[in-house]
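Take a look at this one; I'll ask things after.
Here the complex is missing one protein chain, while the rest keep their positions.
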Amino acid sequence: MENLSRKQNPYNDGKVIDSCGLFGMMSLKGNTFSGEDAMTAIANMNIRGNGLGGGLAAYGIYPDRPDQYALHIMYENGRGREETEAFLKESFEIVFNEEVPHRDSATGVVNPPLVWRYFVNTLGSIKEEDQDDYVVEKVMFINTKIHDTFVFSSGKNMGVFKGVGFPENIGHYFCLEDYQGYLWTAHARFPTNTQAWWGGAHPFSILDWTVVHNGEISSYGTNKNFLEMYGYFCTMFTDTEVMAYAVDLLIRQHHLPIELMAKVLAAPLWSEIDRMPEDEKEVYTALRQVYAGLLLNGPFTVIIAHQGEMIGLGDRIRLRPLVAGLHKDMLYLSSEEAPMRLVCRDLEYSWIPKGGEPIIGRLETNEVIYQDKPVVVGMDKNANTSSA
Amino acid sequence: MLTHLLPEFKIIRDDERCIRCEVCVRQCGFDVHSYDAEEDMLYADENKCVGCQRCAVMCPTNALTIKPHDYEYRPNANWSKEHIRDLNKQAETGGVILTGSGNDKPYRIYWDHLVLNASQVTNPSIDPLREPMELRTYLGRKPDKVEFDNNQVKVDMPAQVMIETPIIFSALSYGAISYQAWKALLEAADEGGTLCNTGEGGWPHELRPGKTRVIAQCASGRFGVDLDYLNSASIVEIKIGQGAKPGIGGHLPGEKVSADVSRTRMIPEGTDAISPAPQHDIYSIEDLSMLIYALKEATHYEKPISVKISAVHNAPAIASGMVRAGADIIALDGLRGGTGAAPKIIRDNVGIPIELALAAVDQRLRNEGIRNQASILVAGGFRNSGDITKAIALGADAVYVGTAALVAMGCTLCQKCYTGICNWGICTQDPYLSKRLNPEIAKRRLVNLIRGWSLEIKEMLGGMGINALESLRGNRLHLRAIGLDQWELDVLGVRGAGD
Partner (left out) sequence: MGRITLINTSRPENDMNRVKFENGRIRFDADRLFYKDLNFLLRDVLKEHKPEIISIHNVYGQRYIGTNLRQNVKIEIYGTPGNDLGAFMDGPTIEVFGNAQDGCGNTMNSGEIVVHGSAGDITGFAARGGEIFVKDDVGYRVGIHMKEYQGKKPTLVIGGTAQDFLGEYMAGGTLIVFGLYMSEEQRHRADFIGTGMHGGTIYIRGKVEEHQLGKELGKVEMKDDDWALMEEYAYKYAEHFGYNHKQILNRDFVKLVPLSLRPYGKLYAY
């Protein structure tokens, strides 16, 4: 999208303001299921959005081509496609490509663009450890230099489907009931301005990382400046973009574990650090000193996903809602509880996570990590009562 | 600790005129004047004088002159008398400096740089004394269209509230102002065919029967908010912010929470009435939507819901979101909006002028194609009907006046509202002081103000060849600017005079 900033921020506001409903579900054992439940759940929260943006991210949906980068690209017209395909041909080995299937009969979607997917390998000359950076660079080029074109997602064995409409309408348009994934996240957007476009919907994605986010952080300008110093260009004017880049910087570039990344974005209060044992105090003090510019100050809840992991995180004083639920091998994260129960009627238990404490669903170890485990287990009256 | 503060005002008493009647002694709630019977002399403690002019007005022989003190430090372009004074006050107390009323700093007042149009030759001006002239306005969300079918006009019409003139009394809470002042505003709104705004202090029960021309505020403290309160009003307003103190809440000090105030706010007597900075059920735009619809549910969708914000940097995007969140009325309160109490540093440094906010919000809502979905009310230092007429031309549906209403009742902008002492009986709960304000007379002064300004607005409309206020709304072709930079013209959407 050559004029990305103008497209995304038509009034040249200081930033693009929006808020939303979030939903995420993951099988910790990697069992796959269709997008239907995620759509049903997010639809149940459509009063948290306003129909000006919706989308879903799905992982494990391309088991036949797990090793290729799957580029989901939207074109607003034929010229963009011509230019992009020429660029892709010189940058990648295209193994397979097709139009992303959709329903022309779907209602509630506004001006759908052409959305195409390409399964690509990087050229042979690119070393394995440089491949991700190479893809990021090419995606950035398309997003900022090529006309009327925007890359929805660029990870392996995953994809983002998004657009202007309520998320369930977008999901229906893209026939997401036909896909099988082990991790789905969904987003119902409430932008304050209408001039919404398909690329501006969420999830926001870089490589296989996706972010769905709710809230309006007050530190946006500081965060943006900090990231720009590390070579990220914030062209979307949204908190979501800032978060995605912050995650990329901390995890992919600086190799921080997710638990510490969470403590950068939602840093412990100084009063809490003051009470810590000396060694911990030093760690958290250093993190706040080095990454002061990445403290996300103000309300946010975010569901971050990448291959094999789903992470829920809220701001340190919990100004935005997030509810978590567990049932057998399924982990649910949601802005409200009702949608989890709608798609999982006998949900084993649900809890309200502490602000700033990440909840991490991990495929590798089939476990959910949360430090602040609830004392009462769900609706079970008899659970744990013996301690009383 | 010895105070380093010098008096702000000088009291000059013409001893030849003074008849020792001691009116000044009795009138001053700040105990400035005292009478020494032995010497038959009147003395004044200038350190206590706030310059409210009550004694000067009441003095039967005009013996008193109160004026700003003429002491001077060494001239300094950076350090004004006010800076030195404020700094000393804090060095002596370690506290946050409070003030009342609106921002008094010399930020540009755009009304004084805008001029109105008049018809000459090509179309006629209209004489409002003889020809019909309509100021009637309906506040509320308007649907995009009506459908006509089988001799039926079908329309999905949300609640609407009619006002006869585009001048509404701004939010002034009972508790901040006296019962007498509050009652005068309520009755003046009723008689003047307009509305008054409860502020966040509730609505005394005995003043409810027969009175509906009220905007009931639902603020962060939820004082006095129950179903009866919400359903007694014409409009319910969610107060997010106030122009005088954007982003912060309020503390009505315990000593102002009298038995009556306690009953109206439904809180214990003598306890601070604390309004948190945010509404704790609203931390985002979709939360705002949640409260808007909670109030619609609570009033059976029979009242327009207004949302009032301080005019701030992102006002256009925020306002657009508010409309999408279900607000039927957007109220914007600008940099010069008044208050009963605010930290001075906030009052004087936070927010943007209402003129710019109004122009930007109106423009954004039109760009978004949703201007019809909400009425716009603006507030923040309107001084006369010229300001109001210009605001309508910039896009407002109606104007909130607070300070102007207080001045009509006697306020002289001494800015000491936060002390609980008001020699004019307006901003106080002290019965000795508040009984000075006769609600009947205060009401008459308010009704007169509305009448006078409405007549003037009609004169200006007639001059422009317009006989219905709606034809001026957002009609910026009738405005021209003088002495503004290009960026200001762009924001205001107004051309330079002669252009």
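Going by the order they are written in, the chains are A and B; count residues from 1 in each one.
Criterion: contacts are C-beta pairs under 8 Å (C-beta built on N, C-alpha and C of every residue); 3 or more make two chains touch, one makes a residue touch a chain.
These numbers were taken from a predicted model, which means no experiment stands behind them.
Enquirer: Which residue, B:Asn47, B:Asn62, B:Thr93 or B:Asn349, contacts the hidden chain when the whole complex is considered?
Expert: The single option touching the absent chain is B:Thr93.
Enquirer: Write down which of B:Glu82, B:Glu131 or B:Asp281 is the residue touching the left-out chain.
Expert: B:Asp281
Enquirer: Identify the residue among B:Asp31, B:Asp226, B:Glu440 or B:Asp490 that touches the chain left out of the display.
Expert: B:Asp226
Enquirer: Can you work out which residue in A:Met140, A:Cys175, A:Ile273 or A:Ile352 touches the chain that's missing from view?
Expert: Here the residue in touch with the unshown chain is A:Ile352.
Enquirer: Among B:Gly193, B:Pro253, B:Gly465 or B:Gly493, single out the residue that touches the unshown chain.
Expert: B:Pro253
Enquirer: Under the stated touch rule, tell me which residues of chain A contact the chain that is not displayed.
Expert: Its contact residues with the unshown chain are 44-45, 47, 271-272, 275, 317-318, 321, 323, 336-339, 341-342, 350-352, 354-355, 372, 374-376, 379, 381, 383-385, 387-388.
Enquirer: Considering the whole complex, not just the chains shown, which residues of chain B touch the missing one?
Expert: Output for chain B: 89-90, 92-98, 151-158, 220-222, 225-227, 230, 251, 253-254, 262-263, 265-268, 270-274, 276, 280-281, 290, 293-294, 297-301, 418-419.
Heads up, the rule we're going with is that only the chains that are shown with their structure count from here on.
Enquirer: Mind listing the chain A positions that touch chain B in their complex?
Expert: 11, 13-21, 47-50, 52, 190-195, 214-216, 299, 319-320
Enquirer: Name, in rising order, each residue of chain B that touches chain A in their complex.
Expert: Interface residues on chain B, with respect to chain A: 283-287, 289, 313-314, 316-318, 320-322, 324-325, 364, 367-370.
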